[in-house]
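Yeah, one chain of the complex is gone here, protein chain that is, but the others are all in their spots.
Naming follows writing order (A and B), and every chain is counted from residue 1.
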Amino acid sequence: MKVTFNKRDPVYVQVVRHFKEQIATGHFEPGQEIPSRRELATQLKINPNTAQRAYKEMEEAGLIYTEGNSPSKITKNEKVIDNVREELILEAVNNFVSAIRPIHVPIDEVVGLIKEKYHDDEEG
Amino acid sequence: MKNYLKLVDFELKRFINIYFVLIGLTIISQITGVILKSRDYLERANVAIYENSLSLEQFISQNGKLSIHQLLQTGWFMIPIALSAAALIFYCFLIWYRDWFGKNTFIYRLLMLPTARLNVFLAKATAIFLMVLGLVGIQLILLPIENTIFKSIIPVDLRMDMPLNEIINGAGYGYLQILIPNSFVQFLINYGIGFMMVFILFTSILFERSFRIKGIIFGIVYYFVAVTVFLFPIMAEIYWGFGYLYPSEIFVLEIILGLLITVFSIWLSNYLINQKVTV
Partner (left out) sequence: MIEVKDLAKNFGRKKVLKGISFTAEKGEITCLMGINGAGKTTIMNAIMNLTSFKSGEILIDGEKLNKHSYEKITFIPDAITMLPQMTIGEALQFMKDFYTSWNEIRAKELLEFFRLKENEKISSLSKGNTAKVNLLLGLALDVDYLLMDEPFSGIDIFSREQIANVFTSHLVEDRGVIITTHEINDIEHLIDKAVLLDDGMVLREFSTEEVRENEGKSVVDVMREVYQR
């Protein structure tokens, strides 16, 4: 696991986001065990307190769950997983739209370009 | 107590190489001196008797019998002792300053040990004390050995034999008598004064290590005030001849003063090393 952090967003937020991406793309499967906060801190080279904070946030959001003393696991709740996926897509689209809007491009042209680009990238 | 002993052991080990060099130098130089000077004397006797046809009595009346005292007054004997003394005096400074200077910061370690800092101070003083005693002990063992070598080279007719205590007491300038007094009380006095001086010096060094440039002045002033206070009764008697006190009373006064100065120096050092010293 390797994450490049930016310096202006809280590190715990970036960790949560990283987990969401992994969940949405299926890299983390439902019910999969996740590293302890200590292991996570070592892997990502972050402060253990930050790892702790990220896990707390994810636990509260239902992204992970803990049963008794066993290691925490990725949620099996499909609705939560779908929400995460949707959230990430929506966020990316929002970012894109707010970037493209000031250029005043007709929507059809944009969609066409997106299709082309998407296709090219997949082939290349 | 355990930490104090460990520190003493550690301090001794740190100086042990130079210390062994000093001991080796003393042994080699003194024994070489005995052999060379004895042979030299014997050579002169041989020349006088066999080549110049002097009788044994004539030679002795001209040159005197050789005693070990004559050997003790040579550089072969005195230089290693002086060198050892100088090295130990120098080491009184080095034992502190070596912990501050250089690429390491060993003084941090010493001051951060989970033990009373006074132990660090006392361990350094004890190490010096043990090294002084060690060298004196070596000298004490060396003297009978040297006497035996002397006897084996010089025939009985040409030499003056004497017991060990006379060898020590009669040595030139009485320097051996200071190192090896012939009474226990004298021993306590000599080494007591020596140790008081070491404690005063250590206190001065700690003044410097606590206040740096200002500390040099404090240290020098402390040293001279302490020594002056100690010598005051004797000086007063010699220069002004007060005559208030009998010699025995001055003696007691000196002992009390010496003890007070020593205790005060240790107390002051304890304060400095705990409250004021700077790495």
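Methods note: a contact is a pair of C-beta atoms (placed from the backbone, for glycine too) under 8 Å apart; a residue touches a chain by one contact, two chains touch by 3 or more.
Given the structure is predicted, the values throughout are model-derived calculations rather than measurements.
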Touched by the hidden chain, restricted to displayed chains: A, B
Residue of B:V47, B:A82 or B:L113 touching the missing chain in the full complex: B:L113
Contact with the hidden chain (one of B:R14, B:R44, B:H69 or B:R159): B:R14
On chain B, residues whose C-beta touches the chain left out of the figure: 3, 6, 10, 14, 102-106, 108-109, 111-117, 210, 213, 274-279
Hidden partner interface residues of chain A, rising order: 5, 7-13, 38, 41-42, 44-50, 53
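Heads up, the rule we're going with is that only the chains that are shown with their structure count from here on.
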Centre distance in Å when chain A and chain B are each reduced to the mean of their C-alpha atoms: 78
